[in-house]
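Note that one protein chain is taken out, while the other chains of the complex remain in position.
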Amino acid sequence: METILEIEHMSVFFTQYERGIRRRILPVIRDLTLSVGAGQIVAVVGASGSGKSLLAHGILGILPYNSHVEGTIRYAGELLTPERSAELRGREIALIPQGVNYLDPLMKIGPQLTKGSREEKVHRRTRRALERYGLGRETAEMYPFELSGGMARRVLIASAVTGTPRLIIADEPTPGLDAKAAERILGHFRELADEGAGILFITHDLELALTVADQVAVFYAGETIEAAPAEDFSDVSRLRHPFTKALWHAMPEHGFNPISGAQPYPDEKAHGCPFAGQCSECMSDCRETDRIPLREFRGGMVRCLYPGEETVL
Amino acid sequence: MKHRLQFTGKKLIRMALLLLGVSIVTFLLMCASPLDPLQTNVGQVALGSMSPEQVERLEAYWGTETPAVQRYLGWLGDVLHGDMGTSLLYRQPVLTVIGQRLAGSVLLLTAAWVFSGVLGLILGVTVGVFRGRWPDRLIRGYCLLISSTPTFWLAILLLLIFSVWLGWFPIGLSVPVGVAADAVTFGDRLRHAVLPALTLSITGVANIALHTREKMIDVLESDYILFARARGESEASVVLRHGLRNVSLPAITLQFASVSEIIGGSVLVEQVFSYPGLGQAAVTAGLGSDLPLLLGITVVTSAIVFAGNLIADLLYGAADPRIRRGAARE
């Protein structure tokens, strides 16, 4: 299997001002490592505010001006420089955003998808992309506010296939949809993956992610703390990080046990493991060891000093 | 369509009520004034040459014997018959004076309005795109400086530079002195209007550019711009196709809201350049306690401002597909 996207030690920083005059540089993503193969769906699961969307924007090279990225991103084996991502986005790398407010409210769907091109080829591709998701010609003549929730979602997916995507980044593509509608949308992703695209599926919903993903990367406070094959989630003892286990226990079919406490803000953590405050397995050296590395463990990756210990709930 | 008509009708009624309010407030302010127009103007040529009936009618309006309410209702009744009273200073019907003066100002006002609107939009959009970099700082600095400059002083400065030192433009008046009215060419008028119009434009641009900049920055930070970038649209395409389109709606409102400011500015500018327009007439009427004229000018300028707001609302409805198509469906 060809690796489409390979991210190593990626960090994203923001410059901010707080309380009057203090200036600081905020790491919103730290030391993220992740890879997506062709035909694979990799879910990135994390709570809102854990920096997931910025991962998508970082890959696409569209982060705001007060941020900078460190680490390496490779696309199809080659370094993804800002120039290269500018070249590829919209053609080979596509973003599927959350909802209808990602469409220009004052422009008809057709011209938005064709990006103002006059070429007949582009128009034909766009028509075909819309048809593929059951959207007729009249859709192109509509304004975003005239679309229903489901239609808007299909338009956004269609926008990805107007190019020839090899990497699709879906950023929370199903909020507000009921389980059935969400599954139908995810079915479209599976289809695209089967056609050979690599899909990075960013979500806060582990349950939903498991219905479709091959690999799951768990995000916590801007770090990947575990990368595991989806089938590991069938048995909690195969999971590695205490947070992943806590997430597993929080799923409805596993007892709905909520995790106590909250994720630290990116800057609150000064020392030790970021999860230390919520971890039931926390040892004294967890609070002192800085920058615990991500390491191979039982066929996956984990960022923990004592991975795989039994959680007693 | 029915919906749009209803909307327009409602707006028109509101506008009429506001105008009524403006006239009442202005009237009350004048009643409160210790400066009695008849006293101030007694013995003046204006009053002396009036017929006794005219003076009588004036007293009915402005004399202190008649209660204010009755005086106001008398005025309102006449206005509804197309009569705004007689100007004390100009010895002519108020409407005639306003008509003449407005005709003089119209060239000035329109030129400044169009110029400041177009240039303000272009500058605002450009600066919004270059946010934080030197074009942004330069133009923001200009806007700050201009909005901190009294319009009349800017007018004096331009007069000093271009008329007194360089001698490029005449010192004042909308037509050359001593030339018969029908001998005045359009070129003459233009030459006399250039500096006043320039002053008004320079001031107007600052405000429109600053507000457009804010809107442009909001638009550029929106999700749909992010998605347009993510889909590989070039920066130029993002700005021209999405940015301009979305900034055009608030720009309509902004442009028509600036009418009030331009009229206000013209009061000062016409005074400095002795340009015989509506603004100068307002100052003369105010200083000479020509209350019928001042009341008339206030009502007419307010009507222009409200009409501007109404046009902005209607244009907005026609330009925004959410309103246009939303209404068509009902």
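Each chain carries a letter (A and B) given by its place in the written order, and its residues are counted from 1.
Criterion: a residue touches a chain if its C-beta (ideal position, glycine included) is under 8 Å from a C-beta of that chain, and two chains touch if they have at least 3 such contacts.
Assume contacts and distances are computed from a predicted model.
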Hey, which one's the missing chain according to UniProt: "DNA ligase (ATP)", "NADH-quinone oxidoreductase subunit H", "Penicillin-binding protein 2" or "ABC transporter permease"? "ABC transporter permease"
In the complete assembly, which of B:84, B:129 or B:272 touches the absent chain? B:272
Interface with the undisplayed chain - residues on subunit B: 17-19, 21-22, 25-26, 28-30, 32-35, 132, 144-145, 147-153, 156-157, 159-160, 164, 171, 260-261, 263-265, 267-268, 271-272, 282-283, 286-287, 289, 294, 297-298, 301-302, 305-306, 309
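Everything that follows uses one rule, which is that only the chains that are shown with their structure count from here on.
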Just the number, please: Cα centre separation of subunit A and subunit B in whole Å. 53
Sites on subunit A touched by subunit B in the complex: 57, 60, 62, 65, 86, 88-91, 94-95, 97, 101-107, 112, 115-116, 143, 145-146, 159, 163
So, in the complex, the side of subunit B touching subunit A is made of residues 132, 222-224, 226-233, 237, 241-242, 245-246, 249, 320-322, 325-326
